[in-house]
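All protein chains but one are shown at their positions in the complex.
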Amino acid sequence: MTDAATNMRLKLPITCFILEIILIILFGTLVQYDHETDAKQWHNQSHEDYENDFYFRYPSFQDVHVMIFIGFGFLMTFLQRYGFSSVGFNFLIAAFALQWATLMQGFFHGLHGGKIHIGVESMINADFCTGSVLISFGAVLGKTSPVQLLVMAMFEVTLFAVNEFILLSILGTRDAGGSMTIHTFGAYFGLMVTRVLYRPNLDKSKHRNCSVYHSDLFAMIGTIYLWMFWPSFNSAITAHGDDQHRTAMNTYYSLAACTLSTYGMSALTAHDGKLDMVHIQNAALAGGVAVGTAGEMMLTPFGSMIVGFLAGVISVLGFKYLSPILEDKLKIQDTCGVHNLHGMPGVLGAIVGAVTAALASTDVYGGGLSDVFPDVASGDVTATKQGGIQAASLAVTLGIALLGGLIVGFILKLPIFGAPPDTICFEDSIYWEETSQKNEHYGSPK
Amino acid sequence: MTDAATNMRLKLPITCFILEIILIILFGTLVQYDHETDAKQWHNQSHEDYENDFYFRYPSFQDVHVMIFIGFGFLMTFLQRYGFSSVGFNFLIAAFALQWATLMQGFFHGLHGGKIHIGVESMINADFCTGSVLISFGAVLGKTSPVQLLVMAMFEVTLFAVNEFILLSILGTRDAGGSMTIHTFGAYFGLMVTRVLYRPNLDKSKHRNCSVYHSDLFAMIGTIYLWMFWPSFNSAITAHGDDQHRTAMNTYYSLAACTLSTYGMSALTAHDGKLDMVHIQNAALAGGVAVGTAGEMMLTPFGSMIVGFLAGVISVLGFKYLSPILEDKLKIQDTCGVHNLHGMPGVLGAIVGAVTAALASTDVYGGGLSDVFPDVASGDVTATKQGGIQAASLAVTLGIALLGGLIVGFILKLPIFGAPPDTICFEDSIYWEETSQKNEHYGSPK
Partner (left out) sequence: MTDAATNMRLKLPITCFILEIILIILFGTLVQYDHETDAKQWHNQSHEDYENDFYFRYPSFQDVHVMIFIGFGFLMTFLQRYGFSSVGFNFLIAAFALQWATLMQGFFHGLHGGKIHIGVESMINADFCTGSVLISFGAVLGKTSPVQLLVMAMFEVTLFAVNEFILLSILGTRDAGGSMTIHTFGAYFGLMVTRVLYRPNLDKSKHRNCSVYHSDLFAMIGTIYLWMFWPSFNSAITAHGDDQHRTAMNTYYSLAACTLSTYGMSALTAHDGKLDMVHIQNAALAGGVAVGTAGEMMLTPFGSMIVGFLAGVISVLGFKYLSPILEDKLKIQDTCGVHNLHGMPGVLGAIVGAVTAALASTDVYGGGLSDVFPDVASGDVTATKQGGIQAASLAVTLGIALLGGLIVGFILKLPIFGAPPDTICFEDSIYWEETSQKNEHYGSPK
C-alpha cells in the first residue's frame, strides 16, 4: 500500500534529523537554566527548598503532560484503523513541538541577557503550545503524512507564540487556561488548514473513517484523562495560592455540569434516544475549554456550572447539525470535530472571560485583584477596559489563526511531503509496518 | 433493540436537565468559595502561598479522581458488550454525584452563615461519596438504565451524607479512608438494591455476562489504577504531615501483601491451578479497603500487611464460594462481586479500625494523638470507648445501607425509568448507537 510519493524512507528521517539538529544548536546557543533550576543561582540566594516553583507546579505539569500525550493521543484512536498514527504521530509532533515552543515562547516572553531561561513554568507553557498544535492535528487527522504534520507544527508553534505575545505581553490579556490562545487558536488554525487541504474525493476512504467497538473504548481513555486533569490544565500557570486552588475548582464544576448536559443533549438529538460515543468523547470536555479564560477569576462554582452546561449543549449541537453543514457547504472536513470541542467552546470561553473581567472589582477580589488583573489593580486600566481588551483579543486570535492556517495550508499542499492518496486516508498501514506481517518481535526483514 | 420502554429520548434528557438545573440553582443560592479559594479572604490574611491546602491535597485529589473515573470506570469494562455503558454511565453518574455530594455533605458538615464553603477538601469528599455510589453501581451493573442510576445516585448520596454525619460528626468515628462510610455503605446499599431488583430470568442474558480477552485487559487498566492510587485515597483527607505520610505507606504495604495472597488463593481454588482474572481484577484491591479505617493509625507496616493478606484471602474465597450462594439462595445478583471487594473487606476494615483504636495510647502516638484521635487526646473518651464507637459505627452503617437500599430498590422498580428487559441485559446497544452503523464520524443519520 505504499508508493514512491508516500514512502517516508528519506522524507521522515531527513525532517526529524534536521529539525532536531537545529533545535540542539539553538538550545546550545540560547537556552539556560533559570534561577530555580540552576545549581549555583538557587544556592546563591536564601530560601527554603519548598519555595522552589517545582513544588507549586510540577504535579500540575505532569497532569498537563498526561493530557497532551495520553489525552489527545488516545482521544484520536477512535478510528478503526488509525490507532498507531493517532497515538504515534501525536507523540512525534508533540515531542517536536514542545522543544520548538520552548524556543519560540522563550524568545517572545523576554530574553535575559540574550538567553532564554527555562524551568517548570516554561515546560508547562511549552506543553500548552503543543496542545494547540494537537487540536489542529485533530482537524486534519487521517489525511496528512507525519512530515506534513511536523511542518505544520513548526509554523503553528511560531504563530502561536506571536499571538500569545500580542495577547499576554502587549495587550495585557488574561487567559490562564487558554480559551483563546490554545483552543480558539488551535481549532480555527486547524479548520483553515483542513479547508485548504480539502479533498473532494475523500469518500473513497469513507469506510475507514469510522470507529469500531474497541477503538471507541481506547478513545474513552483519552477523554477521561482530559476530563479529569482539565482542572490542572487551567490552573497550571495561574498565581500561587488561592488562584491555582480556585481555578482548579471552577473547572471541576464546569466539567461536571457539562457532562450532564452532554448526555442529555446526546439522547435528545438521536431519533431513537441512544447515546452517541462521539458526543460523550468530545462534548463532555467542552466545559473545560469554556472556563479556560474565566476559571482563574471569581467566576463562582455557580457561574462555572452555567458555562459548562452551555458548552455541552453547544458542542453536541455542533456535532449533530453544524459539522455536516461545514463539510457540505464550506468544504471543511474536520475529522475529530475540533470546531465543536475547541472552536465554539473556546469562543464562548473568551466571551465569558471578557464579561467576567469587566465585572471585576476590589470588593470581590480584595488584595487578590493584583494576581488576577494586575493592570486593573495597578490602575492602568479599568475593569471595563480589561473586558474590552479580552474581547479584542478574541478577534486578534481568530485573525491570526485563520490567516496563519490559510498560509500554512497552502505550504502543506506542496506535493513533496508524502500526503496519503484519497483512497488510503484513515489507514495506518500506509505509514506503519503491519504487525501481522512480522515473524518476530524485532522487525528484522529476514 | 430498543422499544418504547427503554427509549431514552426524553427520559434521560429530562432527568439530566432537571437535575443539573436544580444543582445550579442550589449552588447559586448556597455555595461559596472557602477562605483558601476566595481571592479576597485569602489575601486578607497573612500566610505564605505554600500553606494553602491546595498544595497539601491537590495531588492526592487528582489520584482519587483517577480512581473514580478511570479506576471504577474501566474496572467494569470486563463485560464483553458493556464497555460503553461501564465507562460511560460511570462517567455520567459520577459527574452528577460529585455535584450533589458537595451540597449534601456541605449541608451536614456545617454551614457558615447559611452557606456551604468549598475547596479541595470538599472536592475530595465529594469524590469519596461518588465512589460509594459507583460501588453500588457495580452490584447492579448491566441491569439498570442510566435514569435508574441517576435516581439511585441522588438517594444514595443523600443517605451517604446522613450516615457520614452520624459517624463523623455525632459519634466521633474515625474513618479517613472510608472502610465504613464508603465501602461498607456502598456495597451493602448496592447489594440490597440488586436484591430488590432481582431478575429470576436473568440467565436469558447469560451469554453476555462474561468477559472476552480484550475486555479483561481494559478492566486491568481500572484495577491497576485503583491499586496504585489507593494510598492517595486513604491519605487524602487525613491530617497534614506524618498522618498523610503514614496512611499512604500503610496502604502501600497492605496492598502489596494482598496481591500475593490473592494470586496464591486464586491458583489454589482452581481445580487446574489456573489464575482467574476476576480474582486478580478485584481481590487484589481488597487490601486497600481493609485499611481504610486503620490506615491513618499506628497500624505499622507489619500490621497493614497482615490485614492486606487476610483481605485478599477473604475476597477470593468470597468470589469463589460465597457469590454463587448469595445468588442462588439469597437472590442477590451481584454483577461485579462488590460484596467480595468492598463488602467483606470493608467490614474487616471496620473491625481492624475498632481494635487499633482501642489500643491507642499517648505512649505510641505522642503529640500526634490529637491528629488521629482528637476525642481521646482531649480526654473526652478513652481509647477503649473509641474502639466501641468504631464498632457501633459499623452497625449504624450497615443498618442505614441496608434499609436505604431496600427503599431505593423499590423506588427503582417503578416502571418509568426504562430498565432493560431480561433478554438484553449486559448489552451496550440498548442505550448506545452502534458504531458499525455509522457512515461518518459525526453521527448524522442522513
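Annotations
Letters A and B mark the chains as written, and numbering starts fresh at 1 in each.
Criterion: a residue touches a chain if its C-beta (ideal position, glycine included) is under 8 Å from a C-beta of that chain, and two chains touch if they have at least 3 such contacts.
This structure is a prediction, so every number in the text was calculated from the model and none was measured.
Considering the whole complex, the residue from A:C16, A:L317 or A:A377 that touches the absent chain is A:C16. Contact with the undisplayed chain is limited, among B:D38, B:D63, B:D127 or B:E427, to B:D63.
Between the chain not shown and the residues B:V31, B:L149, B:A176 or B:M265, the one that touches is B:M265. Residues of subunit B that touch the chain left out of the display are 50-51, 55-56, 59-60, 63, 78, 206, 209-217, 220-221, 224-225, 227-229, 231-232, 240-246, 248-249, 252-253, 255-257, 259-261, 263-265, 267-268, 270-280, 284, 298, 300-302, 305-306, 309, 319-321, 323-324, 335-337, 364-369, 371-372.
In the full complex, subunit A makes contact with the omitted chain through residues 2, 7-17, 19-20, 23-24, 27-28, 31-33, 36-44, 49-50, 52-55, 58-59, 62, 65-66, 69-70, 73-74, 77, 83-84, 87-88, 91-92, 95-96, 98-99, 102, 118-120, 123, 146, 214, 218, 221, 431-433, 435-436, 438-445.
Quick note on the criterion: only the chains that are shown with their structure count from here on.
Measuring from the averaged C-alpha position of subunit A to that of subunit B gives a distance of 33 Å.
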